[in-house]
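Everything on this sheet refers to the single structure shown next.
Note that one protein chain of the assembly has been removed; the remaining protein chains are unaltered in position.
What follows is chain A.
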Amino acid sequence: MCLSIPSKVVRISEDKTMCTVDTMGVQRDANLMMMDDDDVKVGDYVLLHIGFVMNKIDEEEALASIDTYKEILELMDEEQRRQTILDDDNCAERGSI
């Protein structure tokens, strides 16, 4: 299932094609090539889809939804949490609208 959990950008590659994002404690890389060069900065919240940053998320809205997700994720153990966060972006049916 797709929670569309907001991810926070923690690092941007020199050529600005890739970034590392932190999704509630789980880090992974995402492709930045759908965004304009200076669109995304370290500290911004973004939405991922099949390995790409699709767009920025309004910070206030991002924080509010993260609070909701936290409640769910806090109830899980470490491994479950990691898997859920990865699954959120790895959904096999992606490619859908």
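Simple rule for what comes next: contacts are C-beta pairs under 8 Å (C-beta built on N, C-alpha and C of every residue); 3 or more make two chains touch, one makes a residue touch a chain; residues count from 1.
The rule is simple: contacts and distances are computed from a predicted model.
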Going by UniProt, what is the name of the one chain that was not included in the view, given "Hydrogenase formation protein HypD", "Heme exporter protein C", "PTS fructose transporter subunit IIA" or "Domain often clustered or fused with uracil-DNA glycosylase"? "Hydrogenase formation protein HypD"
Those residues of chain A which, in the complete complex, touch the missing chain: 1-4, 6, 31, 33-36, 39, 47, 49-52, 54-55, 57-58, 61-62, 64-65, 71-72, 75-77, 80, 84, 90, 92-97
